[in-house]
Structure formats: structure tokens, C-alpha cells
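Shown here: the complex without one of its protein chains, the others still in place.
Chain naming follows the written order as A and B, and within any one chain the residues start at number 1.
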Amino acid sequence: MNIKVLILAGGDSSRFWPLEDKHSLKFLDKYLGYYCLGSLAKFGLTDVFIVVNKKNKTIFEGIKRNLNNLNISLVEQTDPRGMAGAIISCANYIKGSPFVVVGPSDIYEEILVANFVDLLKTNPDGVLTGITVDSYFPGGYLSVSKDLVTRIVEKPSPTELPSNIVSFVFHYFKNADLMLSAIERVKSNKDNVYEKAIELLISTGVKFKYLPYTGYWGYLKYPWQVLNVSSYFLKKIKGHKIKSNLISKSASLVGDIWIDEDVKILEGARIIGPAFIGKGTVIGQNSLIRESMIGRNCVIGFNCEIARSYIGDNCWFHMNFIGDSIVSGNVSLGAGAIFTNFRLDERGITSTISGNKSETGRAKLGAIVGPDVRIGANSTVMPGVKIGKNSIIGAGVLLDTDLEDNKFCVLGSRKYIVKNNKLAISNSFRAKAVSKL
Amino acid sequence: MNIKVLILAGGDSSRFWPLEDKHSLKFLDKYLGYYCLGSLAKFGLTDVFIVVNKKNKTIFEGIKRNLNNLNISLVEQTDPRGMAGAIISCANYIKGSPFVVVGPSDIYEEILVANFVDLLKTNPDGVLTGITVDSYFPGGYLSVSKDLVTRIVEKPSPTELPSNIVSFVFHYFKNADLMLSAIERVKSNKDNVYEKAIELLISTGVKFKYLPYTGYWGYLKYPWQVLNVSSYFLKKIKGHKIKSNLISKSASLVGDIWIDEDVKILEGARIIGPAFIGKGTVIGQNSLIRESMIGRNCVIGFNCEIARSYIGDNCWFHMNFIGDSIVSGNVSLGAGAIFTNFRLDERGITSTISGNKSETGRAKLGAIVGPDVRIGANSTVMPGVKIGKNSIIGAGVLLDTDLEDNKFCVLGSRKYIVKNNKLAISNSFRAKAVSKL
Partner (left out) sequence: MNIKVLILAGGDSSRFWPLEDKHSLKFLDKYLGYYCLGSLAKFGLTDVFIVVNKKNKTIFEGIKRNLNNLNISLVEQTDPRGMAGAIISCANYIKGSPFVVVGPSDIYEEILVANFVDLLKTNPDGVLTGITVDSYFPGGYLSVSKDLVTRIVEKPSPTELPSNIVSFVFHYFKNADLMLSAIERVKSNKDNVYEKAIELLISTGVKFKYLPYTGYWGYLKYPWQVLNVSSYFLKKIKGHKIKSNLISKSASLVGDIWIDEDVKILEGARIIGPAFIGKGTVIGQNSLIRESMIGRNCVIGFNCEIARSYIGDNCWFHMNFIGDSIVSGNVSLGAGAIFTNFRLDERGITSTISGNKSETGRAKLGAIVGPDVRIGANSTVMPGVKIGKNSIIGAGVLLDTDLEDNKFCVLGSRKYIVKNNKLAISNSFRAKAVSKL
């Protein structure tokens, strides 16, 4: 097919802090880009332009080198106007061609691409994909009449929703020139130029077919959403896929588990699936890994519990509890450090986004940790707390608010030292106790 | 037998704080009331009046419903004068009948009831039970001559004890009207009307036979005494009584152990008897339970150690140490919370009762926790500390004094946050260390 595909990966991801860009995350040891590009290639969409940003450019360069079956170009965004600006930045490449826009935040199943490509065979003017939602979602909404989209509205207020169909940005435009020109005609200061341009096309008679999508929809705008996506990928594992022979006989593996090459699982460790353990990682004695995805070359030392968490590459733990947490690459925890995941008052976990407390919608949520972080022994991180990259948390700290990038947080410990004139330490009791054992 | 039995369960139990009334505690999954009433029924004492209080009324209502072989009436105490008042509150029921008074704080063996009923066959005017003690006990004391009681004194001073026989409140009065009338004639502001009335009867020629009791005597006045009683019941378990088939093969069970229905014991967990695990409870991976009684529907998560403790229903633990502690129902602990049980200076554990430090007589004693309590991660509770119901202890707190009911205790953490301009975090050392593993 002579269709150009625009993958919009250039956007700002400030709401994703302290995690880097979503394209820097690996799931089942592969960057998201591989999943997206793989499904496009499978259905013949091989002419791809990826609008990148500074954080993910290197990653996409690597992907480009590895995927020879696609014709990939990386584009830097030159026009700041959101999705519309991204399209304009690709104007020279798409002029005169049909093109597809693939949105910045979505994870979906391959059936979407299959159905999309099928629909293209009917030679439509355009295609807009949508997904029916049960509750309010802060995105674009579609009004649909028969098989055509009649309206698209970006972020309507929750009380004025035109429908329960959210626009899923997997959109097709047969005539790039019409869309490029429509974008230039829209006057708007808001982040809705793209949608306004589509409405302009509709008003001038362009027919957008509606493609309903009913499969899995993973959405990565807020960092805690990584847990949902991680869970989605973990569920793809079926049975045992064990590529290492360094697993102790006294270790136990229960459920669907993928253990990659050179993984060591030491004595008494227990892995409860679905779980993924990346290449070269060590799972220490007696540790328990439950429903988690763990990256490469990690050392999960003695007596850790990691439950329902996403752990990046090169992490180093030791006698820790990490529950419902997201940990970037190159993060170390001292012995006894704990990521709590549940409020004592049993309320839902909130997280601060742009200075405001937001509901995460999760009853359990632990810490969210950026890359290159060190966390001291016997420290405690409260539910939903975020820690910026290259920061250090000292031993014994109770961290109950977010910590910015590049900070050092140390305990202002108060302790008193007095003369021990009260007792000479004996070992009488202990001796008795030993004799009882 | 046409004998009425009065069970005095209506008293104030303020010294038992933070635990609720002793009748709200279950041992081997049964309230104490069942043990008491069961032994009475077995020996034909089926006409029972229970003087209840607000805390245990509901519990006794439930017991009444379940025990059809007894004729149970619940009575609310209308006269405030301690045991004497409780008897007066039952005056209408016992008039013209012989009656038995069963005391408020004692746990005893069935042989007592057997011997008591045997003695009644001699048709005595009355029977007073006593127990010989080695050291001072703050109760009533009996003077005995041949087989008759000659005197009863409530709480004599330790230097003026009339004997070493403590009155064990399992008492018989053939003529209720005489006792009721004696109570009304006693003038006393102290809590000794009951004993004074008996002395009055003795002085008028009523012959009280003395029944010596030599079996187990469990006494529940102070909350730490629950540990002794729990230990007594645990010793009744003989061998393995396993009612669940959800026990991992890698779990180990050593000693006398009763595991109730639907209990899950996960991999690597170890139970060292005597131990009781209540219906529906989960014992997590690698956890160690030693000589403890654990209620229903608890989750004892990964890597806990519970030693010589009493745990109520619906508790939730996780990576905790709980030693020599008493935990009421619906109590949760965050990961890393520890109940210490031994003083660094190896002294006996004291506890504050009515504002005064009291010796508990225990070398090891952990926390005593009322119902509906939440305790945060990495917190530490010092030996003998008591925590009132519906209270919350924040993460990281070191709790070294009692906490009242309905309180929230949060860490006033001092920490300093500075710029981390000293180092960019590398992973060189760690990489080397991994290669060594």
C-alpha cells in the first residue's frame, strides 16, 4: 500500500513524570515501538514516519536499525501545535498521499489494524476509530450516524458529552493535502486544532467512516497506568517459557511464567505468575515475585517481595517489599526499604499531578520511581509517592510527598546519647533462652 | 437439679483495656462462655442466669441461641454493688431456690464442676471453693477448719493474710432467701458486700463446706493474662487436627497443631505447635507461626513471624514480627511493622494500669492491641505497649507509650531535601557485583 503512517511519539510527557517517555519503557523486554511497528508491518503498512522527542529519539533510532522490513523515518516536530503540529511537521513527506495517524498514548490489539486495513479496501475518504466507554474519559468524543462520524469534539465537559464513543487515534485520511490545508485554516489557541480540522473536512463533505474498536485499550498518560499495561502484557504469557537452566530445585514457579536467558533463581525463591523475569536477572534466596514484570540484569536479593509491580533494568533490591509499584532502570534499595501500597484508612490512592491531588482510581498503588535513584535502608515510601530521576533518599526516611529530580533527601534524625550507667549488660537471660531452644 | 446458676459476666473490665470484655475473646474458635456453659450442662446445671454487660450482651445472645440444651436467661445488672449487686439483680429468679455463683474472671477445668456437684449430694447449706496459692494474689481469702469455711476476707493486705487459700468463685447457697437478705443487711461502701454477707451467714450458723480445687486456674483480669489462657487452650491440642486440604507440600507442620477448615498454608510456611489456625485464614509464603492461636479469616502475609501470640479474627499482617502479643480482631499491620517483646536491658516488662506502671511478671511481652486498629509500615511498638480500639499508628512511628482509643498517631518526621549536586548515579559498582554473583 502506498499509505504513509505517522506515529505521533513527539509529544510532551510531563504528566508521565517521574517516568521517562512511555517509549522508553520495555514490556516483556521489548519497547512499545516494536509492538506498534510489528502490527503495522504485518498488515502492509510499512512506510512509517515517527515524530520523536528528545527522550525517545535514541530508542527509535535503535528500533529503526533493528526493523529492516519497514521503511522508517524519524521526524522532529517543528510546529508546536500538538497533533496538528506533528502532522504539519511531516507535511513534505505525506503531500499527495493517503496517510494514517497513530496516536501517542495507546496500546491496542492487532485486530484493530486488521479491521482498519479491511475497511480501507472500501476506499473511504477517511476513517476514524472509536471505542465505547462506560465512564468519563478526558479525550475526544465522536458522534456517529450509521457508519459515518458526524462530529468530533476534543475534551467536552463531562456534563456535555456528545456520546459515549471516545476517539481512538488510529485515523485515516485519503487526501493528505485536504487535511494539511484544513489544519492551516483552523484558528484555535487550544489543543484541539486536529479535531477542528477534521470537523472542517466533515462540514465540507468529506465522509469519515466509523471503525468501532472493542479490544484491549491501554492508555499511558499517567505513570500509574503502566501497571495496567504491564498486566496486559503479562497475560499474554501462557504456561512456562523457561530459557535458563540456573533455577534452584528448591525454587517454585507457579502459573504462567517467562524466565529469560541467564536468569538465576536461588534457593527457596517463589515466582507466582503471570510473571516475566528479564535476561541476566538474579532472584535471591526466599524471595517472592508475584504477578510482576522484572527487567534485565536486576538483583532481587534475599527475602524480597515484589507484588504486581513493573521493574526496569539494572535494579538492585534486598529485603524489600515493593507492592503495586513502578520502578525505572538503575534503581537500588537498601535492606528493609518498603514501598507501601495501601492506605491505612483504606481510601483510594491519590497522586499529585501539576500540584493537584488526583485520584488514581487504584485501591492499591505503591511508589513510582524515575531512573537512577538510590533509596536507603529501612526507609518507607508512602502509597502513590513519586521520586524523580537521579535522586537519593537516605536511610530511615519516611517519604510521604513527591521528590523532584536530582534531590538528596536525608533524615533529620533526633537522637540523644547519655551515659549507660544503668546497667552492665549481662547475658543471663539469653543463656537461659538458648538452653530452651 | 432445681439449682439456679448465676454467671457473673456483667462487671466492669476497665483493667482489661484495650481488649474488650473477656467474653468477647475466642479460644480455639469458641467464646469462653461455651466452655463454662458446656461444663455446667454436662453435670446437669442447666438453669442459668447470665448477668451481662453492654460489651458482651450480643455475644451471650448468640451463645443462648446456639445452646438449646440449656435454659439460659440474660440479666442486666440493676444494682451497682459488684457481685452482691449482680445477685440482687437476679433476686426474682432465684428466690426460694438453691443457687450457684460462678465468678467473673476464672477459667477452670471440668473436674471442678464434677467435684462440686458430687459435694452437693451431701446436701450442704453452702459450698465455697478455694485454691491454694504460692504467692500473694489480690482476691478473697478463706479460713478453713476441717471441711468447713470459718471466714472469708476480701483483699486482705499482703501482710495480714488469714491463709494461703484464695476464694475461687464457684459458690453454692442452698437457701437463696437467706443470702439475699444477708446482702441487704450488710453496710459497706467497699467492694466486699458479697463476702461480708457470707460471713454474716456463717455467724448465724450456716455451714459452708470447703471444696479445694487443684486444677488449672486461668485468670483474666489484666490483658496480658490472655497469653496464659491461650497457652492453656493450645495445650489441649493433641497431634495434628487438619481440616483443610489447601496446605502446600513445602509447608511444614511440627508439633500439636489444629488447622481449621478452608485454611491456606502457602509455600515454605512453617507452623510450630502447639498452634491453632482459624477457619479461612491464609498463612503466607515463608511465614513462621510458633505456639500461637490465630483467629478466622486472617491473612498472615509473606515472611511474618508470630511467636507465642494471640491473634483475633480478620487480622492482616505482612513481613511483621509479632512476639508474645495479643491482637484483637480487625487489626492490620503494614510491612516491616514490629512488635518488640523483650527489653534491651533484659528487665521484666511493665505496663501502665490506671496511670501506674505495673509489673506484668513477664520477661517477654509484646504489644496488646484493641479491635479495629491500623499500624503503619516500618513502625515499632515497644514491649508491653497497649493500643486502644479504632486507632491508627502511622508509618515509621516508634510507639513507646500506650495509645488511647480513637487516636491517630503520626510521625513528626524531620527530613532535609537538598540538591543532589554531588553525584550522578552510576551503575559501575553494581554491574561488577552482579558479574560476581
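We adopt the following convention: a contact is a pair of C-beta atoms (placed from the backbone, for glycine too) under 8 Å apart; a residue touches a chain by one contact, two chains touch by 3 or more.
These figures come from a predicted structure and were not determined experimentally.
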Residue in contact with the excluded chain [from A:K26, A:H171, A:H318 or A:R362]: A:H318
Absent chain, residues of chain A that touch it: 250, 267-268, 285-286, 302-303, 318-319, 332, 334-336, 345-346, 363, 374-378, 392, 394-396, 411, 413-422, 424-425, 427, 430-431, 433-434, 437
Contacts of chain B with the absent chain, listed as residue ranges: 252, 264, 268, 270, 280, 282, 286, 288, 297, 299, 303, 305, 314, 316, 321, 323, 330, 332, 336, 338, 340, 342, 344-345, 372-374, 378-380, 382, 390-392, 394, 396-400, 403, 406-414, 422-423, 425-426, 428-430
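Following the convention adopted for this analysis, only the chains that are shown with their structure count from here on.
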Distance between the centres, which are taken as Cα means, of chain B and chain A, whole angstrom: 51
